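A protein chain is absent from this complex, but the other protein chains hold their places.
Presenting subunit A:
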Amino acid sequence: MTEVATAPAVPVTGRAHASLARLVRAELRWIFRRPRTLVVLGLLAVIPVIVGIALTLVDSPGPPGGGPGGDGGGESLLATAGGNALVLPVGTLAMALGLLLPLSAAMSGADALAGETAHGTLRGWLLAPVGRGRLLLVKSIGVAVFTVTATVVMALTGVLTGLVINGTGSLFTLSGTTLSFPAAMLKVAIAAGWVALQLWAVGAVALAISAWTEHPMVVLASVLGGVIVFSVLGLLDALDWLHPFLLNHSWTDLGDVLRDPMPGGPLAEGALRAGCYIAIALSLAYARLSTKDG
């Protein structure tokens, strides 16, 4: 081991930073090499298939028992998803948005900072050095890419399952009109994009908590607890002044995508809300990260 050492063959550049693209590539490789990521994506991919098959077998309006979503929006949609290739992907997205998708976004945010701190690997990048602002940028890009992937995977298998079970002739909107295949795909894409934005907001909050702790579990528990508390608060009419501030207030409006014409109000409001959450959460994350001991 000693022969090679004295004259290091590696040429040295005069750069002060590694390029952002290189950091993002390394981050994405790390995210998508992680077994946990792949397992979660695999599970999310299977959900629409299971739902599609179950609805075909049961073939009765009204789902048996409460799903994990629990807040009604996804379930009432799912009631019409049997025999409809357009409603299935959007319906399963709406259902998973209740709990499963936020959980996976939280996992991604938890691993990004708290998980890396726990492994002692964040220090490696800080010492390279990667500036703390760049670090947060790379991390939030990573979380965003993961949430988009999760949504796209679910939407895709949903569409495929719906098409396999019901064929292209089953693309009805909730308003009763029939859509062409491209128009239907556009609606699914809008739904997936909107869900991804909501999840990015969840991921940003997770990143903010992640910057404050070195225990990924704390991040998961806080986000999960937050989603549940927000859902409960959203059900209390006495607190309706608070509802516009709850991130998941408009999550049940996802079904609007399936109407023809599409009412944009609640969805736009939801997107704006998600944007605010992202801005605030990432600011908090930066405030913490920039002063944190590495």
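In this section, contacts are C-beta pairs under 8 Å (C-beta built on N, C-alpha and C of every residue); 3 or more make two chains touch, one makes a residue touch a chain; residues count from 1.
Everything that follows uses one rule, which is that contacts and distances are computed from a predicted model.
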Query: The complex lacks one chain in this depiction; which UniProt name from "Sulfite reductase (NADPH) hemoprotein beta-component", "5-oxoprolinase subunit PxpB", "Multidrug ABC transporter ATP-binding protein" or "Na+/H+ antiporter subunit D" does that chain carry?
result: "Multidrug ABC transporter ATP-binding protein"
Task: Decide which residue listed in A:35, A:169 or A:182 touches the omitted chain of the complex.
output: A:35
- request: Could you please point out the subunit A residues that touch the chain left off the display?
  value: 1-2, 4-6, 8-19, 22-23, 25-26, 29-30, 33-35, 119-131, 291, 293-294
